[in-house]
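What you see is the complex with one protein chain gone and the rest in place.
Here is subunit A:
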Amino acid sequence: MVDAMTTRIFIPRDVAALAVGADEVARAVAAQAAALSTAVTIVRTGSRGLFWLEPMVEVETPLGRIAYGPVQAGDVAALFAAGWLTGATHPLRVGRPEDHPFLARQTRLTFARCGIVDPLSVEDYKAAGGYRGLAKAIEVGGAATVEAVTKSGLRGRGGAGFPTGIKWKTVRDAVADQKYIVCNADEGDSGTFADRMILEGDPFCLIEGMTIAGLAVGATRGYIYSRSEYPHANATMRAALDIARAAGLLGRDILGSGLEFHLELRVGAGAYVCGEETALLESLEGKRGVVRAKPPLPALKGLFGRPTVVNNLLSLATIPVILDLGAQYYADFGMGRSRGTMPIQLAGNVLHGGLFETAFGLTLGEIVMEVGGGTASRRPVRAVQAGGPLGAYLPPSQFDTPYDYEAFAARDALIGHGGLVVFDDTVDMAHMARFAMEFCAEESCGKCTPCRIGSTRGAEVVDRILAGRDVAANIALLEDLCNTMKFGSLCALGGFTPYPVLSAIRHFPEDFHTRNSPGRRLPAAAE
């Protein structure tokens, strides 16, 4: 029990906060409190997702939790002296986080608890609404649970946007001695960190979502496939799994309901392509992460040849709230066929970078300029890459595009996993096109020739354009090559690498066509 006389101070343990000094701040707070003989209890939380304010420290006061940020270890003594334990004013005072415009504009369903609770406290999780979704699923049974997920309109948050309920129904209807739930937490896209934030900030939410999925389709085993690039997230998730097993929230008889579900964490080894669901399954089986041809669908022949639900982490972490508050509640958010909320991740050269969960339908311009505040460098925005390294580059002239799966697709762009990377006017788009090809060459699993060879040839063609050789002919060649890759590759790596390349050529032709001409604007790095 927490002593009533002690003030609780919440300091994130999210790796993004650690990267900018959160541990040093926590040590300074403990030392200063000891020096002042003031009783404080430091609670380490996930991140609220306001990364430009990290490390953001929250103090529990009679006014509610009052945030201060970005706090450095050197600021701690002055914050105590100013009286932050009672929420006093100070240049770093942010105020109540919920009142901050960045959070006040959001609809947090998937991320309702992240940054607020102690991620490794089952009591905190339950007090904040946790395990109400599973209780509901147990009450209504598997078929009604699948029905609720279908009615909610939830679509796969990994990028493909396939309706989650339909996938579940396929697995539920399949007959097999063993079925599996696999969570794709191989969040390799640049500009994305939502999976990581859940793993670090609300791991029980994923455990509950996967348990519900297991109940819904009749699977008794699940695997979370995470990345080696996320050592902190994996440590937190492992600890959460141990706690859940000890608390009877995983195992043979969950919550005394007779429900059986076993869950394990597996970690990849730096291969981007393993984020593709069939390569991921190969990797889970201990093989090279080489893409499988579909059909057969993983829903019928997945892990070890058994029916398998492969869902993105964000889809699974959204399941508890759908069961708890109802399918209709969730479906009432959004637009068109994009129902519910999307955790958008604003990253790169952006003033207010972070996690922004909102109903579908805001325009790209509102998100980048109003929510994100434009660039961090305070130069004009030139391009936004939406949906990771395989996503298109969009110019400000397309900022009227609504954030919606179909509206993006109509403009040859992807929502993907919800990442938006902002670039200012110093970016060289031909260089970015080359990087897309180079990345594909580096990460190709080697199965399809257009991806394996095409990406290397593509990088060479861009090099010739960069050198100003036969520019028009080489651009035509590059476009042709992109077409071959798009239609001749099994998975999204080879199939979507053309999106960033072609969008760069289409929207920023001046970076390709007029390379050695006099008066060409040089990127800042070359000035």
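Here is the rule we go by: a residue touches a chain if its C-beta (ideal position, glycine included) is under 8 Å from a C-beta of that chain, and two chains touch if they have at least 3 such contacts; residues count from 1.
Quick note on the criterion: contacts and distances are computed from a predicted model.
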item: Chain not displayed: protein name in its UniProt record ("Formate dehydrogenase gamma subunit", "Cytochrome P450", "Aspartyl/glutamyl-tRNA(Asn/Gln) amidotransferase subunit B" or "Sugar ABC transporter permease"); value: "Formate dehydrogenase gamma subunit"
item: Selected from A:10, A:84, A:193 or A:261 as touching the chain missing from the view; value: A:193
item: Touch criterion as defined above, residue of A:214, A:302 or A:353 at the omitted chain; value: A:353
item: Residue in contact with the excluded chain [from A:385, A:455 or A:503]; value: A:385
item: Touch criterion as defined above, residue of A:80, A:131, A:423 or A:512 at the omitted chain; value: A:423
item: Options A:105, A:252, A:287 or A:378, residue touching the unrepresented chain; value: A:287
item: Subunit A residues that touch the omitted chain in the full complex; value: 15-16, 18-20, 51-52, 54, 187-193, 195-196, 228-233, 266-272, 283, 286-290, 345-350, 353-354, 376, 385, 389, 419, 421-424, 427, 432, 435, 439, 442-443, 445, 525
